[in-house]
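For this depiction, one protein chain was excluded, whereas all remaining protein chains were kept in their positions.
Note that the chains take the letters A and B in the order they are written out, and that residue 1 is the start of every chain.
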Amino acid sequence: MSNKLAPSIRLSFPLMALVFQVAIIGLFAGFVDYKAITEGKFSITYPVFQDVNAVVVIGFGFLLTFLKRYAHSGLAFNLFLAALAVQWATFLEGALLDTLQEGIQISLKSIIRAELNAVSAVISIGAVVGVMSPIQLLLMVALELTCFVVDQWFLKSWLSIDPDTSVMHLHLFGAFFGLTASRVLYRSGLCNGHEKEGSLPISELFSMIGTIFLWMFWPSFNSALLDTRLQRSRAVFNTYYALAACSVSVFAVSTLVHNKGKIDMANIRNATLSGGVAIGLSAPLIDSPYIAMIVGFTAGVISTLGVVYLKRCLETRMKLHDTCGVLYTHGLPGIIGGIVYVVLIFLTSPVPNKSLNYEGSPINKAVAIIVTLSASLVTGLIAGQCVNWHLQRERI
Amino acid sequence: MSNKLAPSIRLSFPLMALVFQVAIIGLFAGFVDYKAITEGKFSITYPVFQDVNAVVVIGFGFLLTFLKRYAHSGLAFNLFLAALAVQWATFLEGALLDTLQEGIQISLKSIIRAELNAVSAVISIGAVVGVMSPIQLLLMVALELTCFVVDQWFLKSWLSIDPDTSVMHLHLFGAFFGLTASRVLYRSGLCNGHEKEGSLPISELFSMIGTIFLWMFWPSFNSALLDTRLQRSRAVFNTYYALAACSVSVFAVSTLVHNKGKIDMANIRNATLSGGVAIGLSAPLIDSPYIAMIVGFTAGVISTLGVVYLKRCLETRMKLHDTCGVLYTHGLPGIIGGIVYVVLIFLTSPVPNKSLNYEGSPINKAVAIIVTLSASLVTGLIAGQCVNWHLQRERI
Partner (left out) sequence: MSNKLAPSIRLSFPLMALVFQVAIIGLFAGFVDYKAITEGKFSITYPVFQDVNAVVVIGFGFLLTFLKRYAHSGLAFNLFLAALAVQWATFLEGALLDTLQEGIQISLKSIIRAELNAVSAVISIGAVVGVMSPIQLLLMVALELTCFVVDQWFLKSWLSIDPDTSVMHLHLFGAFFGLTASRVLYRSGLCNGHEKEGSLPISELFSMIGTIFLWMFWPSFNSALLDTRLQRSRAVFNTYYALAACSVSVFAVSTLVHNKGKIDMANIRNATLSGGVAIGLSAPLIDSPYIAMIVGFTAGVISTLGVVYLKRCLETRMKLHDTCGVLYTHGLPGIIGGIVYVVLIFLTSPVPNKSLNYEGSPINKAVAIIVTLSASLVTGLIAGQCVNWHLQRERI
């Protein structure tokens, strides 16, 4: 994405991408097939798979188009990185999280889980797009996916957390991994691209394609891995009403704090989804819509106020650059969602302290969220240093 | 959407939105839950729900982007008002139309019905966008939904019309409610925004996103509430072929009457959907595609000629402002659809005059359409006066 590239850098990105792709094909040839397909729910799962697919390539892709300079490359890079990430995640998941003995068997559900993992990487891209070079983005995505799947493997092995639950930590992991990596790069004086990050009215409209697709497919996203009809319907209904209440609160707060009483499209883009993110973990548990609506409403208020008052402060004082505002779309709502989830499972679990079976232990689930958050900060720091070091070596 | 707002007006919109949202959450806390979920058809209904969702937020949202001045706010307001409308409609429907005793139980079908109700409000917005202020739009949507659900309750109680049928009067109700409200506002000298309503080539392209999504998801829209496989497949097939024949007639007539033989995008935007609207009520009844194709073809011709010859005349002589041309997309095709439906049920019902069971009486169904049309005109007039009065009070 930079204008002048030395031949060595110019060639290193495509060659690295080709090597990575060929290596993945090799790994797939050795370990992955779908000979054991017996999926009974294929027809039921297929529309959900398509919706999650739309979230990844349309939703997050067009969300990046609001940058007037990076509209095209942002959209194109999202497709490229998502395509690579899904393949890499398929392999990692199969290698670390699958319980089958006979190689890695692909099913529709495993592809959906690979896409959810890829979303964590796509979220991080939102924090650093325009700051990282293509090769840095590629490295970061590969590192992040590996760290996130290892995190899920750790949570499964040590805290008996089902990977279908821990993969929903993706907002926390993606946002804080990306923000930490962005913070590391800030120090190295890379952020000379800020003036390129303005948006045009027309690019705002393109980015609304992303926002609206995410909004629309979010009920599918939050219910994609749930097995029973009860859980799926609850997750869909709660996400739907949380998003509706959130949208209203975002509009109201956004016009309330705007000095001319107008709508700021940046608030809509960053905050409208926050209700759906905040309800993510607890959506299958809640059986009354008003709770989801309160969560969505609160997330909308906090996220909008964050964009309005926190963004500039973080950039100037904490030297934290956040191109797409992933802190407000995924970070803060992810924390709200974690708190809501922990409160809910402690309230609904009858005797939390004595439940020694790990599977259902509320304490384990609370610890898991803290582990993921810590892991995202630590691995984001390390990944930031890696890609930073890579660039400096390239410069020599 | 106006440029200069007194502080009292500036604050009144967000505060009213917040109060409305909090009140709805309160109502939901008191009356609504989904504890009784037993939905057997969840997986079958879910893709249809997503399609209807797409109609509401993508289709109608992007349709509003053709206005160069209101592209962003139109799209954003559509999302905000739809989010509010669906919540309000969920409650109203549950309170007035549900037959269950134990509170309001949400199901996927009740959300779809709430979205169809919300579409009637979204259609009205198309008639007045750019003329009404945000707070007026908010008031109008709340009033309209209430009136439309009361209309369905009346038709159910007095004429034994199934709400799943009467909600399909939404085109008639939405178009004529919005047009009447627009007519009331015209008199008060509010229409100083006409010159802002021009379209740009680029905003026309955005609005085509809306047109094409509506076109594509219209078979789902027309079949969303039908229960049997026979009815659903007929509705899908008839809508599909009606839309296809309609698209061809719109193109042909549009180039025929254009003085340079070119395509006028405004005709495409306004008329391409008319075939799908006109077939809406009768789609589950017809068992031969050529009837649907004739209806679609005719609706396309009438709607295109309406846009070309009627629009200017109505604006100058009848002082009727219709920003998005809802008369041609929903109003006229709604009337055609009503006539086709009445003719069809009289033709297919064996002894119409003697059928004393209300459920299937063709006379009742014909009367119902007239009742809805009258209700839309009367309540639109009252709502127009209300939002007009509200503004005048604000000005003091």
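The rule is short, and it goes like this: a residue touches a chain if its C-beta (ideal position, glycine included) is under 8 Å from a C-beta of that chain, and two chains touch if they have at least 3 such contacts.
Only a predicted model underlies this, so the values are computations on that prediction, with no experimental measurement involved.
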| item | value |
| --- | --- |
| Residue of B:S233, B:T348 or B:S374 touching the missing chain in the full complex | B:S233 |
| From A:F148, A:F173, A:F206 or A:F297, residue that would touch the chain that is not displayed | A:F206 |
| In chain B, positions touching the absent partner | 43-44, 47-48, 51, 201-202, 204-205, 208-209, 212-213, 215-217, 219-220, 229-230, 232-234, 236-237, 240-241, 243-245, 247-249, 251-256, 260-261, 263, 265, 268, 272, 287-290, 293-294, 297 |
| Contact set of chain A toward the excluded chain (per top definition) | 3, 5, 9-11, 13-15, 17-18, 20-22, 24-26, 28-29, 32-35, 37, 39, 42-43, 46-47, 49-50, 53-54, 57-58, 61, 65, 71-73, 75-77, 79-80, 83-84, 86-87, 106-108, 111, 134, 202, 206, 209 |
